[in-house]
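Every protein chain but one is kept in place in this view of the complex.
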Amino acid sequence: MSATTAPRTGDQPASAEAGALLEIRDLDITFSTGSGPVHAVRGANLEVYPGETVAIVGESGSGKSTTAMSIARLLPSNGKVTGGSIRFDGKDITSVPLGQIRALRGSEIGLVPQDPMSNLNPLWKVGSQIDEALAANGVAKGAAATKRTVELLEEAGLPDAERRAGQYPHEFSGGMRQRALIAMGLAARPRLLIADEPTSALDVTVQQQILDHLDTLTAELGVAVLLITHDLGLAAERAQHLVVMYKGQIVESGPALQILQDPQHPYTKRLIAAAPSLASRRLVSTKNGEAQDATEQAASGATGGSVAVSGRATDGDAPAGGAGPASGAGPAGDAGRGADAQRTREDTVISVQNLTKVFPLRGKVPWRTTPFTAVDDVSFDLRRGTTTAIVGESGSGKSTVAQMVLRLLEPTSGRVLFEGQDIAGMKGKEMMALRRRVQPIFQNPYGTLDPMYSIFRTIEEPLRLHGIGDASSREAKVRDLLDKVALPASMMRRYPNELSGGQRQRIAIARALALDPEVVVCDEAVSALDVLVQDQVLHLLNDLQSELGLSYLFITHDLAVVRQIADHTVVMEKGRVVEHGSTDEVFHDPQQEYTKRLLAAIPGGSIPLAGAETIEVDVDTDVPEADGARGDDREGTDGHHPLGGDPEDPFSGAGHV
Amino acid sequence: MIWYIGRRLLQMIPVFLGATLLIYVMAFYAGGDPIQAIMGDKPLSPAVQDQLRSQYNLDKPLIVQWLIYVGKVVRGDFGVGFNGRPIIEQIRDAFPVTFRLAIIAVVFETILGIVAGVISGLKKGTWIDTTLLMVSLLVIAVPTFVIGFVAQFTLGVKLGVVPVNVGRDASLQNLLLPGFVLGVVSFAYVLRLTRTSITEVATADHVRTATAKGLSRTGVISKHIMRNSLIPVVTFIGADLGSLMGGAIVTERIFNIHGIGSVLYQAINKSESPVIVSVVTIMVMIFLLTNLIVDLLYAVLDPRIRHAK
Partner (left out) sequence: MRSDHSPRTLRPADEHFVAPLDETPLREVDAVDTTAAPRSMWGEAAHNLIRNPVFVVSALLILLLLFIAAFPGLFTDFDPTKGDLGVSNQKPGDGHLLGTTVQGYDVWARILYGTRTSLSVGFFAMVISTVIGVVIGAFAGYVGGWIDEVLSRVTEIFFALPLVLGAIVAFTALSSGVSTFTIALILAVFGWTNIARITRGAVLSVKSQDFVTASTALGAGKLTNLAKHVLPNAIAPVIVTATVNLGVFIVAQATLSYLGLGNGSISWGSDISDAQPALRNNPMMLFYPSVALAICVLSFIMLGDAVRDALDPKARKR
């Protein structure tokens, strides 16, 4: 969906002098915390001109949201602007009385917040929450407001808006709520819209639809947009001007394309090198027994280093890197392998055969349940030393498959074979042996480690549980494992609450590796991490695979990540496998419309980047918009289910977190 | 919604049965000879004992006795007390007094507790918040009867603005002070609960979104902070109405009010088990009933519950 020179409508003053709509100068923001003041933003400068889209890109904690929230004075009570100025429409609003800021909120400065699940008041009807915005800004009242609300919801792309306006937020899916929030943010026709990660909680295809719609709307209305995002690709695609923030400071800003293609600041270079949507090739292990910070290397500008394309080095003794190009599919892979690899090709570790899982859903009356097929006849193989990715949006059943492979959930029918043996019949010792050989890594770094356990105890637990070694040999093993995940041994005495998300995830990897497993099931293992950390963990996983000959079953919603890590890709939709093949085949020659749509929705995929390949996917992106019932606008109550969530709560999995 | 109500009603049945069984067994059996428990220390001839045994169905198995008892209770028959008067009559006379007392207490704890809690929550960390918190802590730490004595002594004896004894004249006016005393501990709990709830909701995402829409501070507080944060408070107050009935035993003794609590107190003094069991059973029934009403109110206030299947 493209927006060219926008027809300026609305009540924009005709003069429209070339002044900035928003001008932030030397902004300092400080939070007072229990452990002293924290300088969240330091010396930030940025302008937003009428009608343009400016994106602030940064990792969590970079100060991007704080900067944006300070404009309409929406900082938490312990945050204060301690320096610099904010000018809106030529007027300094840094320290004007609150009443004047309130007059700007809604009518001049709108907000589309981040998390659609928590930003609507659950106790009021969606329509009334928009009515309220109209009334508060003097746009319309009473019946007129109700009518206008329906128009606004329609405008935001919500089908059946009249009925929807009378519903409560919990009756909406995540995408629908986000549309309602967009309608709300634009209700009083502000001149500046602050969009704070407006789609990061949504599935990619939904994200794309909503951003396209937002683009069109703001272009039509001539609204300037300040887009806050962690996703460089998305920012580059949506904004004309980019601002990159790092640790509270703006490190680089300028025209979006120019920054992407010719980044100057080392941090920006590092970000671009790590962004999976841009450097989308299969990773290759750069390490051979020796620890090396792959990300550091990538950051030094050697983008090519991390994206060198090749078949895979398997058992660690094959030379890493520098094999043939990835243009071909299977054959190219074979070319890079030795005879050893040839043998492993036939060696299937895990074979999933006709796996089906049916959950009973509570029906209209308590004593009746409706069967809901979460996983429907899924079959695939995982070959030794390779990675198979299962990719799909929320509700695709991918996590349910992972749970059945780990035997944390019993399948309704079908089998999971580990080295040819059905895991369903395993008991006692046999089961313990399987547990040693198949290990999981989960998504949420904050939930994966027991907060009461020291790092040493966490990693030692599996060894102790299986009665391996004595105290001193276990300690040696823990040290060795920490070294494998590139963490200092001094980490042993620490507790999870002291670690960052990426470090916790590395500890989780170390724990999973403690029993020397053959298969590791990574359930969205990097999804919750910031892009640089995600990149680091992906490299680590990849290095460990080549070093230890691990096989990965990689569950993810993120196609860009799949491209970096997987040899084989299984695309799932609504419990079924829609496409299945080598990663290169799936990416370069997708057969199914759904796969094409997923690929086209990867943000930033279309941006021409020096040193990176773009995927041209021939798909009409208007299709999903028209057929809005898919994914996004699926009604929460009609029995469709995001899997891996609570089978009784149709909304629990509506977004990735 | 209808299944929600149905489920709550169904769940109430075992709770009611279990609670009456508990009371019944405790009152008549735990202390040894049930006849002795019924009659206290009065010496009885074997003939009278036998007659009493059959009158109270004590010759039948425990479960049967209890079922007969429950059957009668459901029909409003609680048997007769020592003075030969049906227990239900004693309760019927006393109940309205205690009910009035409890209503005064609930009104007091609700209005003052919520107002103080909202102020405290919105002005967290200020001197007014600290003061209110201190007061609430003190009220919880000092037993109700001490507060009752002090209030009676200062307002009744020293200042003479309220009657020291209520006695037979249980008018609303006379019950005002006892009602305050009865509700004062709950007031402290309401205050603390409201405060916690308000501070939690005030930092919620949807409140920031409402602010960003351009709503006035009053609009944000009344529409988005108050309603959301009052749901747990309403739950507490509803359930509390039942407990206040129990608290009445202390308050009624202090102010000499002839309510259900004083019926219970006299029964304790006389070890009149049938009356104790009856009064406690009624209090439990009221408690369960108010809890049910709270559950329904909850569904009215929260659409997510209303739509749950």
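By written order: A and B. Residues from 1 in each chain.
FYI, a contact is a pair of C-beta atoms (placed from the backbone, for glycine too) under 8 Å apart; a residue touches a chain by one contact, two chains touch by 3 or more.
Since this is a predicted model, take the numbers as computed values, not measurements.
Specify the residue from the set A:Thr94, A:Ser200, A:Ser500 or A:Gln592 that touches the hidden chain.
Once the missing chain is taken into account, the touching residue is A:Ser500.
Which listed residue, B:Leu9, B:Val115 or B:Leu137, touches the chain dropped from view?
With B:Leu9, B:Val115 or B:Leu137 as choices, the missing chain is touched by B:Leu137.
Pick from A:Leu111, A:Ile130, A:Val150 or A:Ala219: which residue touches the chain that isn't shown?
Going through A:Leu111, A:Ile130, A:Val150 or A:Ala219 one by one, A:Ala219 is the residue touching the chain not shown.
Would you mind spotting which of B:Gly242, B:Gly259 or B:Pro303 touches the chain that isn't drawn?
Residue touching the absent chain, from the options given: B:Gly242.
Given the contact definition stated above, which residue among A:Ser60, A:Asn78 or A:Gln421 touches the chain not shown here?
A:Asn78
Give me the chain A residues in contact with the hidden chain, please.
Contact residues on chain A toward the absent chain are 1-6, 16, 18, 20, 33-34, 45, 47, 49-52, 78, 208, 212, 215, 219, 237-238, 240-241, 246-247, 249-259, 264-267, 270, 293, 295-296, 299, 406, 408, 431-432, 435-436, 438-440, 442-444, 447-452, 454, 461-462, 465-466, 487-488, 490-491, 493-495, 497-498, 500, 502-503, 508, 511-512, 515, 532-533, 535-536, 600, 606, 621.
Which residues does chain B use to touch the chain missing from this display?
Counting only chain B, the missing chain is touched by 11, 14-16, 18-19, 22-23, 26-32, 37, 137-138, 140-146, 149-150, 153, 157, 242-243, 246-247, 249-250, 253, 264-265, 268-269, 271, 273, 276-277, 280, 283-284, 287-288.
Simple rule for what comes next: only the chains that are shown with their structure count from here on.
Could you put a whole-Å number on the gap between the CA centroids of chain A and chain B?
Between these chains, centre-to-centre, one finds 51 Å.
Would you tell me which residues of chain A are touching chain B in their complex?
Contacts found on chain A: 72, 74, 76, 102-107, 109-111, 113-115, 118-124, 129, 132-133, 136-137, 168, 170-171, 181, 184-185, 187-188, 362-366.
With touch defined as at the start, can you tell me which chain B residues reach chain A in the complex?
3, 6-7, 203-216, 219, 223-224, 227-228, 301-304, 307, 309
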